[in-house]
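What you see is the complex with one protein chain gone and the rest in place.
Take a look at chain A:
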Amino acid sequence: MDRLTAAAGDDAAHEHAGTPALEVHRLGYSYPDGHRALHDVDLRVEPGERVALLGPNGAGKTTLALHLNGVLHGQTGRISVGGLKLTERNLHEIRRRVGMVFQDPDDQLFMPTVAEDVAFGPANFGLHGAALRRRIDEALEAVGMSEFGERSPLHLSGGQRKRVALATVLACDPEILVLDEPSANLEPVARRELAELLLGLNRTMLMVTHDLPYVLQLCPRSVLVDGGTVVADRPTRELLADTELLAAHRLELPYGFRLD
């Protein structure tokens, strides 16, 4: 439990003093049809930081996220995670270090039971026996789903599925969590519970989202991406208060919100 929640944030900072948790340097990518999705993207995330990745639909946010664990390969530029460069040879270790939580939990949860699904990642990374079982228990406990190990993911509510999806990634003990639209399709209470859970994890996080109030609550720093490049990189409150900047990139705070 403590290993999963408390450790990563503080210890990682001591371990790799000066080494960023994530470093993206001049990353460029074009889709096979020639559409240019990313262009010279630079991004540096320090250990323990929680950073939001904002931008309109089609800005390249998800494309960028899929580069971080080598699912997509940038044609130019480089990425390193905790000082380890992303190469074909390091791919397995990079995927352990970068925990991706996908938008639709049904894409992520594919095993017959919750426990088997949580076991899938760490087993792929070589854990077995008692150590694997302990890891499953810790991950399920961290998201408050210990009771549900033997249940089928099909029979859980949306919020529970989201938490289990998070557990499947936590179980791999990643150094950085990448979350794609974590608050999508959640009812208000489940949304708040997830926020509290994420804050309690105390891990390095990169969060792709449109949910600006959520960003304000969770991420001290925000990076605005549009047209495949980084347009702004500022403290969240400051960025969200810049209505002109938001409007220029098809973002706006929900009705009734004001930050200035």
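Keep in mind that, in the parts below, a contact is a pair of C-beta atoms (placed from the backbone, for glycine too) under 8 Å apart; a residue touches a chain by one contact, two chains touch by 3 or more; residues count from 1.
As a convention for this text, contacts and distances are computed from a predicted model.
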Discussion item. Looking at what's absent rather than what's present, what does UniProt name the missing chain, "Alpha-D-ribose 1-methylphosphonate 5-phosphate C-P lyase", "YNCE-like beta-propeller domain-containing protein", "Response regulator transcription factor" or "Cobalt/nickel transport system permease protein"?
Written reply: "Cobalt/nickel transport system permease protein"
Practice prompt. Pick out which of A:53, A:119 or A:164 touches the chain that's been left out of the picture.
Written response: A:119
Worksheet item: Of A:39, A:134 or A:151, which one is in contact with the hidden chain?
Response: A:151
Discussion item. Going by the contact rule already stated, which one of A:96, A:163 or A:191 would touch the omitted chain in the full complex?
Written reply: A:96
Discussion item. Give me the chain A residues in contact with the hidden chain, please.
Written reply: 66, 69, 71, 92, 95-96, 98-100, 102, 104, 106-108, 110-113, 115-116, 119-121, 123-125, 127-129, 132, 150-152, 154-155, 168-169, 172
